[in-house]
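A short write-up of the structure that comes next.
Rather than the whole complex, this shows some of its chains in their spots.
The letters A and B name the chains in turn, as written, and every chain counts its residues from 1.
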């Protein structure tokens, strides 16, 4: 199958290139970048020498549509909502790694993203691409709204307990911690090595655009409107997201019962790994891979459940899950091209 | 004044040495280390060349008592409870950086530290050394139980709102994040650079020995028995602790009102700095200094308060606060020797 990448010059695009190289059924035919059109990929990313000798092209709708079967969008927010409709008309399937089509309620997009929403028709037709939860819809999707990194870690972490109604959806608090690659390859003082190294910062507390995305999908799971408290912190590492989630239990449940519920729920999910009692995930244990690792503890002193969920933000939180979705859409084995062992140490 | 350091070979001891060098009223007369007795300090820490040319000695109660007026204990837990009574008998004031005398209820020590408790008489006579909250008791103290790093950040972060009864003590959740120096200079696979770098891990969730210390002092502030949910995470940095605290509001309060309350409460406290709305602390902004930086936000969507509190775990969370307490005990200006500007970048 022939694929293209719009926004190939960012970290999400480059991670797609890394992973697609391992994929036996796919060839990358087009790499598009608005800001660096005309450059060779290797000028921007010398690590791709001998691997991808292509040039970054400007966007040419017809030219791309003739040459690819599926497109990945790894563009900044606000871009894909303008372009994807043109490719859908031409029957090119699209997987969008940005947030443009994730919120069914366009007004929420306008509020949290400070931008005009996509056409409602497209919002309603888009499929939210959290593979483990929405596999059957993804299979028939034409436009996949690939989830954000924090929502992926959070929703996989909450799903079994919330589905089982063992926890109170009104009590959800999520403490998110992210490596700096989530900020993209954008120059700003706050992203400089000298400012980030040996440093941890809180940022955008209560203002992060992933809040409505999480809330929308918690409602899909629980059937109830849900308001969450969600905070975000920058950690001095390049890759990795960890969400520590706090939630009140509806009844008294022991840690082991909770772990059993999670293991049972995810027993057929290769990419979700549930830890044993008192063992906790570490982001490095998923680096470079599509795994989501989850640890659980019932705090019996306060009757709360603590969930710790870790992913590589660029893989399961972006490019890896996009490829997982592509596999589902094509009826390929879901692990195809994604059986990468985490890079440890 | 002549001081000594028991446990001078650990990171806490070495940080005391760094800070005491700037102190105009103090000379370090004795540096004691059980594990490295007989070594020169500079063999263990070459950065001290030209600064401290002393030898690490073995413990000799009489010899020390004759030569110092005040002792700092930077020993692993379980050590000072055996030795401090011998010095108190000899009228040497003691500041203990370990947890041995922090819990008034010795049974809690036995449960959380898995060790026998100190004599009850000493537990009751010890003064909890969170300077900003217990200054007058510290002034007359002979045995100061210097607070743990997480409790310092947490209690300073909660004090004004809890004192004002604006928040519900039953709802407190603390998400703690720490640099690796908190683990001390102990060799274990989990502390190796290759295991910690580019990694974030949760650890000891619900089991951390700082839980009863925080709860005991929350009760002192609020008058109510309190159970907290407390989690801890290792962040790939050497210094710094950040606690993100979640708590339900008792009534509707705006962020700015909360900030005003904190600014008012701490208006005479040089070492506590309250951030403006939507500005958040970063651990590097306190590195090497005795500051505690606090950011605040009322999440109006969920009626919760989010508090972010940051300190350098080795300074305000250990050696710096110990010196601050020594200053109070001696009626010196509290900032003496502690006006260090954070090392940034």
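Just so it is clear, contacts are C-beta pairs under 8 Å (C-beta built on N, C-alpha and C of every residue); 3 or more make two chains touch, one makes a residue touch a chain.
Not measured: the values here are computed from a predicted model.
Chemist: For a quick check: 2 copies are placed, so what copy number does the complete complex reach in this file?
Modeler: Shown in place are 2; the entire complex has 4 copies.
Going forward, only the chains that are shown with their structure count from here on.
Chemist: Which whole number of Å gives the spacing of the CA centres of chain A and chain B?
Modeler: Centre-to-centre distance between chain A and chain B: 38 Å.
Chemist: In their shared complex, at which residues does chain A touch chain B?
Modeler: 173, 175, 177, 179, 194-195, 197-203, 205-207, 227-229, 231, 233, 235-240, 242, 244, 246, 278, 280-284, 287, 295, 297, 299, 301-302, 304, 306, 308, 310, 345
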